[in-house]
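Omission of a single protein chain aside, the complex is shown with its protein chains in their original locations.
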Amino acid sequence: MADEWLRTGIGRSTPDAITVRGRDLATELMGKVSFTELAFLLAANRIPSPGEARLFDAALVALADHGLTPSVLAARLTWTGATESLQGAVAAGLLGAGNVFLGVVEDTARFLAAILATVRPDGADGRQDAAEAAVAEAIAGGRRIPGLGHPTHRVEDPRTPRLYAIAAEAAVPLPHMTLLRTVANAHAAATGKALPINGAGAAGAAWADLGFPPEIIRGFALLARTAGLVGHLAEEMTDPIGLRLWLDVEHRATYTADPGPSAR
Amino acid sequence: MADEWLRTGIGRSTPDAITVRGRDLATELMGKVSFTELAFLLAANRIPSPGEARLFDAALVALADHGLTPSVLAARLTWTGATESLQGAVAAGLLGAGNVFLGVVEDTARFLAAILATVRPDGADGRQDAAEAAVAEAIAGGRRIPGLGHPTHRVEDPRTPRLYAIAAEAAVPLPHMTLLRTVANAHAAATGKALPINGAGAAGAAWADLGFPPEIIRGFALLARTAGLVGHLAEEMTDPIGLRLWLDVEHRATYTADPGPSAR
Amino acid sequence: MADEWLRTGIGRSTPDAITVRGRDLATELMGKVSFTELAFLLAANRIPSPGEARLFDAALVALADHGLTPSVLAARLTWTGATESLQGAVAAGLLGAGNVFLGVVEDTARFLAAILATVRPDGADGRQDAAEAAVAEAIAGGRRIPGLGHPTHRVEDPRTPRLYAIAAEAAVPLPHMTLLRTVANAHAAATGKALPINGAGAAGAAWADLGFPPEIIRGFALLARTAGLVGHLAEEMTDPIGLRLWLDVEHRATYTADPGPSAR
Partner (left out) sequence: MADEWLRTGIGRSTPDAITVRGRDLATELMGKVSFTELAFLLAANRIPSPGEARLFDAALVALADHGLTPSVLAARLTWTGATESLQGAVAAGLLGAGNVFLGVVEDTARFLAAILATVRPDGADGRQDAAEAAVAEAIAGGRRIPGLGHPTHRVEDPRTPRLYAIAAEAAVPLPHMTLLRTVANAHAAATGKALPINGAGAAGAAWADLGFPPEIIRGFALLARTAGLVGHLAEEMTDPIGLRLWLDVEHRATYTADPGPSAR
């Protein structure tokens, strides 16, 4: 009665057992793999090596929180209006983790993967040339290079050197992370202005080096940010700012309405 | 210029540093605490002991996935219509993690906390009586007892004994988990029908024993489920079922429209 | 091959026709019923009379916007981070329309329906007594009465008398709206403090008088608010405040982190 097209390799539940990626949840996973390793397994269908797990984990830690960002404010304001649904507040916070901010993890991975696709797998020299060409093309097109620059961390994003150091210890090939440095140097040479590799860009490159395709990488940033959102909502429950932020905005706002033309 | 009411202890970002719960992200957290420990720190404002971290982590692992649940199907169907926004698909999946399913973690913690609030901190005997009274009251009111019973795992939820075993090794006081067993026994005695402690109930009790108030506990279930959703969406990207599920539903559905009365 | 359980009376699509609630969309609905009437039809399975449609519509107009509320700010902040997904920004705005604010429409309808369920259908005198009893019970329990009072409109909510006037012209029985006035008077008599009927309460009572059960009434507030959110997002696209609000908050926020105890 099973339908061929309706198939999944993620999870199954029977009266006696729950299986995740073909492994028994209770006896093979709980207490044996960490939540970080499980998240890796769920998306990659393999359990990471200790070095891979450490790098994957450090990138999650790096992106979990960045203070009172727009998406955090959205989550806390949502809680202000709807305390019956913690999932709604978390969801609202995730919805702002898109192309402008955390989407950078995906954009960086995609940008680097496109460069790597043009060079021979062993071609270090080819990478330098390809990086310079990609940078030149972006500059000519007036496009920002994903993963470079940060509005707050203008000289150096403190997460980046730390993530590179952890990656160096991970015994993992790092073509994307290495190329991202090449890209940053090429950009500095071409423009005379050094932009730091930002934390999201470094994390995106790290996740790409762990084997993930660009289109799922944003999901890890969402996972990381969920932990931050839960922390902010725990704080909102005891020391709320949503309501006071609203009242402050109402008090300060200028009303500019111009009734405009009317057909009536 | 800082406003007293606009305060947070979660995170801050300066040009040189990112701070999370008062700790330097790059030097004190990345590579030094796991993502699980960071999630604990974010919500509890303290780093857990190794035993606490292991129990917290095992509960996350326990709840990360349970197969093609309604919320997973919602996430995958959302991706079918909106591939530009992975955050939208994850958010849609989280929105179904509410009172009917994963909200059990919170309900169980709340039910147990209410019983514990009526007994002396050291009163084991009082707990037995209070548990029996709470069970009797629920039965009389026709209410289900949160944390007991599961539509699939009718005899035993495989996650539960495993989580209790991990908890026993954690060197953590376990008043909620212990009480949940007392409640389950009291229910079996009162009804003659043994219901298993379900995995969500056990996880909710575990998180309560780690010091978290009931109202934030649902947040950890959301964190766990986010990892599962990312896994399912990774699969959906390569082996989609959303579109085919829709076409199958369209094909099989009976249209029952009764135009009904009209004022026209 | 159709499955009995998989049935819907809402909509169906065939190669030649789209049917909504049993009516041909192109020939019977487009250009013949207004969007307001269609929304009524979709939820009630009948086309409203002109008076019903006018009352239903006026309540939608009443609740479409209330300035820079928390949910509007959440939507605009979400757009700040994710411009690829307008649906995400609208969804984030709706997620804050919950129990604290717009849920009042549902709570009021439920409160009034519970009173009406205790009196004979024709018993006006019974309603007075039942209203007084319900008010007394709420006061004794320290509960607010849904639909009464507003933080901004302390003397009178300008939407309320207008909605009552439109309702009076609608040739519709108004048991809920009438009872809400009785409740407001009973509350004033019992407390010595007159609270105005707020616009959400009046709208909830109006929708209940149009025959809708309490549990769907919040949906109309969501529909109304969607129009407001689209307006705000249109403004955000040309005159953004999300980014500046974030920077302002970052600038003004006090960081209170107490590293707290550590097990390490």
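A, B and C are the chain letters, set down in written order, and residue numbers restart from 1 in every chain.
The working rule: contacts are C-beta pairs under 8 Å (C-beta built on N, C-alpha and C of every residue); 3 or more make two chains touch, one makes a residue touch a chain.
Keep in mind that what you see is a predicted model, and the values were worked out from it rather than measured.
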For the full complex, can you list every visible chain touched by the one that's not shown?
A, B, C
Sole residue of A:Asn45, A:Gln128 or A:Thr152 that reaches the chain not shown, by the stated touch rule:
A:Asn45
Identify the residue among C:Arg46, C:Arg127, C:Arg159 or C:His187 that touches the chain left out of the display.
C:Arg159
For review purposes, identify every residue of chain B that touches the missing chain, sorted by number.
67-71, 73-75, 77-85, 88-89, 91-92, 95-103, 242-243, 245-246, 249-250, 253
Please output the residues of chain C touching the missing chain, sorted low to high.
5-18, 20-21, 24-27, 29-31, 33-36, 38-39, 41-44, 54, 57-58, 60-62, 64-68, 85-88, 90-92, 94-98, 106, 152-156, 158-159, 161-163, 165-166, 199, 213, 215-216, 218-220, 222-224, 226-235, 237, 239, 241, 244-245, 248
Touching the absent chain: which residues on chain A qualify?
1-4, 6-10, 12-13, 19, 21-23, 45-50, 52, 82, 84-85, 87-88, 91, 95, 249-264
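Criterion: only the chains that are shown with their structure count from here on.
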Furthest chain, CA centroid comparison against chain C
A
Residue numbers at the chain B-chain C interface: does the shared fraction exceed half, giving same, or fall under half, giving different?
same
Chain pair bearing the highest count of C-beta contacts
A-B
From the mean C-alpha coordinate of chain A to that of chain B, what's the distance rounded to whole Å?
23
Check each residue of chain C and list the ones that touch at least two other chains.
82, 84-85, 88, 91, 95, 249-250, 253
